[in-house]
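First the structure, in the form of structure tokens, and then the observations on it.
With one protein chain withheld, the remaining protein chains of the complex are depicted in position.
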Amino acid sequence: MQRVKKILNDTADVVAETVEGLVLASDGTTRLMDGHRVIVRQPSAREAGRKGKVGLLVGGGSGHEPLFSGLVGQGLADAAVCGNVFAAPSPDAIAAATQDIDDGAGVLYVYGNYAGDVMNFDMGAELAGDEDITVRNVRVRDDVAAAPKERIDDRRGIAGDLFVVKIAGSACESCDTLDEAWRITAKAEANTRSIGVAVSAGSIPETGKPTFELGDDEIEIGMGAHGEPGVSRQKIGPADAVVDQMMAALLPDLPFERGCEVALLINNLGASTMMELLIANRRIRHCLDQAGVGVHRTEIGHFLTTQEMAGYSITLLKLDDELKHHLDAPARSVAYSRG
Amino acid sequence: MQRVKKILNDTADVVAETVEGLVLASDGTTRLMDGHRVIVRQPSAREAGRKGKVGLLVGGGSGHEPLFSGLVGQGLADAAVCGNVFAAPSPDAIAAATQDIDDGAGVLYVYGNYAGDVMNFDMGAELAGDEDITVRNVRVRDDVAAAPKERIDDRRGIAGDLFVVKIAGSACESCDTLDEAWRITAKAEANTRSIGVAVSAGSIPETGKPTFELGDDEIEIGMGAHGEPGVSRQKIGPADAVVDQMMAALLPDLPFERGCEVALLINNLGASTMMELLIANRRIRHCLDQAGVGVHRTEIGHFLTTQEMAGYSITLLKLDDELKHHLDAPARSVAYSRG
Amino acid sequence: MADELDAVAVRAMLLQVCTRMIENTDRLTEADQAVGDGDHGIGMRRGFTAARDKLEALEPASVAEVFKTVGTAVMAQTGGASGAVFGTLYRAGATACGDHALDAATFLAFLEQGLAAVQKRGGAVPGAKTMIDALAPAAEAARAAQADGLAAMIRAAADAAQQGVQASRDMIATTGKARTLGERSLGHPDPGAISMQIQLAAMQDYVAGQRED
Partner (left out) sequence: MADELDAVAVRAMLLQVCTRMIENTDRLTEADQAVGDGDHGIGMRRGFTAARDKLEALEPASVAEVFKTVGTAVMAQTGGASGAVFGTLYRAGATACGDHALDAATFLAFLEQGLAAVQKRGGAVPGAKTMIDALAPAAEAARAAQADGLAAMIRAAADAAQQGVQASRDMIATTGKARTLGERSLGHPDPGAISMQIQLAAMQDYVAGQRED
């Protein structure tokens, strides 16, 4: 089979070149750590006059750009550690990033709940612990398709990362202690639910091959952010039916009840058209109206991608006043500038 | 041939459903005009206390989302008129939008320089003229691949639309007269140059067919925003070589000379990965460094798409203090929030 | 042989035009895929479907009203370059009809005023590979057939349009979305010219059918 067509240099260099390009795209607001694929906010919080700030470290495998690396900046993460494509970063890089951003108040890690990330971030935290740095974790487990609610720890992190990192960024900016920033971030994580669908696969640049095969008329419901299989593979129906099925999985899970207010994220997994996402949004809002759920804020576009996978995910974050405050706080980065 | 796979309802309804979804995505900051596919800022400038503001109307064919409709908002356009997929909007919709936003100071039209748009916007302006509304046009002609510089009026508008609309939005917000807003916007347009490349085609939802065919190892240099052919079709080389070729067409055209400062836009035409754009950014910055051109601001992502076409364009806008001021002014919309 | 058509007959003739245009959606789309952005067929289908619906609902008071109805529907619903040019053709052409029934002189005026309006609107000259390259020869042939009556004039116009479509193959586009193709546009006929020819051929067939009655 023909390699998937892309405009690349040597495929072994994609991650190194991507982080280089990301730093340049930040117009001086980030830098690359020496010897590691770690993108660090510049000036640092301390350099910008904010002493003793709780550090926020995010990261995971590459290939999902603009996340996580695009979320380093004011009101967001202090650093992002970038693994290889679809592979968690290594403990040494995580530890180095932790040391770089710690200013005495400890560091909060926010990352997706995958075996690889958990193991590597845990090892990184242990190495950082050797340097007397306190670390706490929030692992994003928003994908309702990954496991039933009773086994929430088996759920993986998908586009809900965006909201959790956004809120963590604001919390770490404003809270005095790591524990307080952790509490708010953990609440955001606990209130976030997502589900994705895909109609065609992405590919890993080094292999050049689609990571799965799907029939010409098939859709995968519950697709993971690396092309991991979802809950069902079926004939692709009209957009409204697809959305209805996704919403039926999302709404009862938390649950999102009548009278509650949410932030809504429709995330493009890669090659879907914005048109499809906007058409979905119509129906999502219809479903939310029916359920009596209000929308405080909508995000729609490419945030956590799976290379050129075609499909999208829907994320709902249930808000209270505290979460709303942190969600609406200003933020500036390559991938997310608001407020 | 199999239809291109997408998540849609009835393909005849895509535009109607897309504008509906866009308005909902704006969280109350836009509304849809009765009887027309026109998205209008809400509250209007007048309702927000800004009397006699110069109106800014943008628009063109649909299928390029998030532009133009995603650029309606504070510091940006007062309204966007949405044609069918790849088809300019009709004169009656343009005239209706013009009347809706005019507050006595006249209306500036900003749109891409295509025969269809020119004819329809001109007719719309004539209809508006019948109602004593003054209209001025800035037609974006940024695509250097479309015609040689001597025939600049034969050039079409591609992603440079973003910068021109951004600056027009700020100018219309702050200038007292239509002529002054026009002057600044026309300067922005005159200083903008773009070029695009594509490795695979987008499709029009109603036909479900790719709009062109390209060999498995081919790239089209100078690809238009509707899949119109470019200047050459060749074997796809490494990313750095592709970028070098694009920059060699861009830099001498204005020209962008040693010591000048630019805004840089790398626009995803649809299905390319952010990774590819970031990798390109690396090389673009290298080329700009070599040419002694500084970058004031970088935008990178999906702005003017061609459905699921894979490829990207590079836009340079040469800045002076006035343009920089208007480029940096705050803006809020579905597609573009900064500052 | 009807050498004059009243408003009701013109309505029937234009309904035939609508039907033919809708039937040719795929052909027109494919032609536009070769040299443009691939939407001409669906644009024309939208426009002429709207025109058909308006015509079907219309109790026509005049020939002018029939032409204008088509032009207005096409302009509003097609969008793009072709919505503007064909909308302009029918709307400007309508003003040539006055209160008259459609006879040879009126049809010639329709084509000539329509052509002038299209050229004024879009600024394209003959040879630029547009629908003008079917319309201009049609108008010219109509003028040459002035003395021959309506049916012969429409046939002459349709034949000339057909030749115009063929001639457009050898033209390099200098306007519209085919413009940047340059030499690559050679060998492909212009989509809008094909549309123009289909419309005139539909009129010809209608009038020929009338004649045989």
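Observations on the structure shown:
The letters A, B and C name the chains in turn, as written, and every chain counts its residues from 1.
Keep in mind that, in the parts below, a residue touches a chain if its C-beta (ideal position, glycine included) is under 8 Å from a C-beta of that chain, and two chains touch if they have at least 3 such contacts.
None of the values given here were measured: they were computed from a predicted structure.
Note that the absent chain touches A when the full complex is taken as a whole.
The chain not shown here is touched by just one of A:Asp103, A:Glu180, A:Glu206 or A:Glu261, and that residue is A:Glu206. When the omitted chain is restored, the residue from A:Phe68, A:Tyr114, A:Phe256 or A:Tyr312 that touches it is A:Tyr114. Here one chain is not drawn; of A:Ala146, A:Ala188 or A:Leu316, the residue touching it is A:Ala146. When the full complex is taken into account, the listed residue touching the unshown chain is A:Gly83, out of A:Gly55, A:Gly83, A:Gly106 or A:Gly169.
Residue A:His226 is the one among A:His226, A:Arg283, A:His302 or A:Lys318 that touches the chain missing from this view. Considering the complete assembly, chain A touches the hidden chain via residues 61, 83-93, 114-116, 118-120, 122-123, 145-147, 154, 156, 204, 206-207, 209, 211-212, 222, 224, 226-231.
Methods note: only the chains that are shown with their structure count from here on.
Ranked by distance of CA centroids from chain C, the top chain is A. Averaging Cα coordinates per chain places chain A and chain C 54 Å apart.
Distance between chain B and chain C, defined via averaged C-alpha coordinates, is recorded as 32 Å. As a whole-number value, the distance joining the C-alpha centres of chain A and chain B reads 28 Å.
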